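Only one protein chain is missing from this complex, and each of the others stays in its spot.
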């Protein structure tokens, strides 16, 4: 199966670029495969961003994320990759992505990445 | 159907203009139409403001928001528009509007705008 | 019916005036009347203060608040008035009052005032 | 505006008519108008039924319920009417409809109707 | 102050008397006075009934209950009295009233009465 | 210290003996001592009864329960004893007492007793 | 893609066949495809059964359910099919399957099936 | 490591054998080992019983359950075994044991057994 | 009864004095007597501190707090006194004590004190 591609992401013009404001989008139905075991992983993605000229369109976000359904991806890599794709396509003033995965072996993990890197 | 108009919003004199204080108003029964599909959207609006000379009257806020019931409106545009209307009518020291919409296609979105633009 | 009066509020000496500390008091059984309709309003008052020389006595606070039971009072005015009364009587280092009213017409409002005015 | 009509409801063949089983459908985005005041009402409908030969299709249920969006309807009448329409169209072995409306004037109401009438 | 009177309760015709169905009404803003101390009591009343020919009108229920605002009433007596008034006015097939009072002295009490008496 | 005595319990006449109805009383501030270790135990008592001629008075219930504050008592014994005392004094049509104790050593226990013994 | 097959389900001998007892298994990570739109559906399956001679093995249950990940399946059909497969393989004394799907278009559905058919 | 033995369980005389009453004991800190993988399992045991002549002592219950800490045990077997041990030692009028284990591979299981076998 | 004394508090050496770290201890079973009425008060104490050379031992903390069981103490005084005792005995880098008392007369109070006094 080919790599997930940001080309599925569609954008529209930010209707209020003169104002800094925040859009939070929660996607509780993210699923991918563990590259080691081939077993499905499940998680909730929360994307928060301040748009500049462009906003991503929600239905295309859904289609973009579904590319991971049968794709092997480690937690840390997939979270960073999705942030990079969303930043590339929307060029936001800032963006944060939190990926909270369901427990495996009694342990659960959340990966949080930000653009620009402000720590 | 005509555009929603701020003329329905009524105000009263702030009884304590000498003090900076906050009024939070939560409206969990906001509904509008999706301009693409014509399907209803639902959301909760939370308005927080520090009044200056004027406060908005709650019953007139309700009537103002009901103008969106059969009006097509994208999430980002409607949230910014409502903030602009409320600011125009009450001229507050500051105001924040958070619009949390119910899920569509398994994805839910919250738009948060502020006056003045302080980011 | 006469105006609610702060004279019902009793105080006692702060037992540790040498230390800045906080007392939070939650009163979930506040009720007054709407001046327009005469209908009862209900709310929860949360008072947080750093006492100086005096603390208010809880039973007298209860009696003071009961004066509003059959008294007409708008949300914004009553919240500011109660803060003023409590400040007058206890002369605290700082005080905050949050009044969260139950929903009317599907809309609920919280008014938050502070002394001294620090915004 | 014309009366809401059950003709919008579409059905499909029950894939397991040989078994008695239950389908519960929750619609938290029901809204109608108060016939007295013209103000919007909001509620959550929960439909539970044991299908016989036919099941209702979910998208058509949504379109059917949207007919009430600008329709005046008392709680008791609308709940009984929707049950009658659903029974007429699907001819279920049994069906229960619970309509829980949001508070008005500090009071909230739930109407629960059943077919066949078993009390 | 005179006794609360059921004459404030208004009724309307049950629109579906041919069916046994249930109406649940929750009133979280009930308040009365303790006959011993004169202090306010607060509680949530939940009324569930199967109407026969008549239903009670919600706004008149609210006005009826407000008669207790400045009326002295013991928990057990007031709960039984309200059930008797509601039964007298609506003549329901059955009715249940649960009155859950807020804590006093660290103890909270709920009184539940039913018509007809079925235990 | 002497044994807790039911003589502190006061009763009043049931105002509606002609009806079977239920009074639930929750006491979350019960405390006694462990007879083995002398350490305090804490629990929540829930008393539900159908009164006959008499009801217990709430303030006297509180005083009665406070007799256990410095009294050694095993969970099973104290729960049965309190039920016996309440039954002796009020002669109810039926009564149930549930005593839910806080965890000790990671284990928590609830004892539930009923009058009359109906199992 | 081929049909999901019960042949992946493995069983082991019930260690206490002399006793009727219940095993509840909750699988919150079920996902399949909508046969109409090809979009993913998500749900939580709860299986409760009284085993006779055989119990199903949990890891094989997981592998069995993963067959639906890229398989088109209507709610009603898939729920009935999974029950039939589990009954065929384990021959339980009784079994119940509840499938609670996440909301689509603001509406959520739960399908509940039982063996043997006892309604 | 030797088999867990009921000999660690201590009993005391039921102080009210003349009454049928229930003792519920919740043990949220149960842990054993998976016999296949050697990995730890965790669960919450809830024991409910009507004692006859004897009650089990809580500290000895804790010691008894700790025998499983380094003992390999399948869910179904260990739940049935613990019930048998508790029944053997206390000879109760009835007893129910619910063992709710934490999720493994996204799936969680609860086993519920009863004495006497009443299904 | 004599005054509660810090002499019951035992300490042990901080095993990592080279690092600033926080220990939070929650005691939900605090009880004392109201000095005015003699009635019991109940509360939850939360102690958070950064230890320096010494940590307090938990069992001795429990014994220390039990001294208040039959001791009259106003909310403000007892909270400040316990902080002073704990600071005296452990000499921490910083410490905060929050005492949340259960409601009396429908009003609940929380007192929060800190060392050193940093406001």
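Per-chain residue numbering starts at 1, and chain names A, B, C, D, E, F, G, H and I are given in the order in which the chains are listed.
Convention: a contact is a pair of C-beta atoms (placed from the backbone, for glycine too) under 8 Å apart; a residue touches a chain by one contact, two chains touch by 3 or more.
The model shown is predicted, which means the values in this text are computed figures rather than measured ones.
J.: Looking at I:8, I:27 or I:73, which residue reaches the missing chain?
T.: Touching the chain that is not displayed is residue I:27.
J.: In the full complex, which residues of subunit I touch the absent chain?
T.: So the residues of subunit I touching the missing chain come out as 14-16, 18-29, 50-51, 55, 58-59, 61-62, 93.
J.: Please give every residue of subunit H in contact with the chain that is not shown.
T.: 28-29, 31, 39-40, 42, 66, 69-70, 102
J.: Need a quick check: the contact residues on subunit F for the chain that isn't drawn.
T.: Residue positions of subunit F that touch the missing chain: 39, 42, 102-106.
Everything that follows uses one rule, which is that only the chains that are shown with their structure count from here on.
J.: Any chance you could check whether D-G or C-D wins on number of contacting C-beta pairs?
T.: Result of the comparison of D-G and C-D: D-G.
J.: Interface check for copies subunit D and subunit E. Shared numbers divided by all numbers used: above half gives same, below half gives different; which is it?
T.: different
J.: Any idea how many Å lie between the Cα centroids of subunit C and subunit I?
T.: 28
J.: Distance between subunit B and subunit I based on Cα centroids, please, to the nearest Å.
T.: Inter-chain centre distance comes to 46 Å.
J.: Could you tell me which residues belong to subunit G and also touch two or more other chains?
T.: 28-29, 39, 42, 102, 104-106 - these are the residues of subunit G that touch more than one other chain.
J.: By the touch definition up top, name every chain pair that qualifies.
T.: Pairs of chains that touch one another: A-B, A-G, A-H, B-C, B-D, B-G, C-D, C-E, C-I, D-E, D-G, E-F, E-I, F-H, F-I, G-H.
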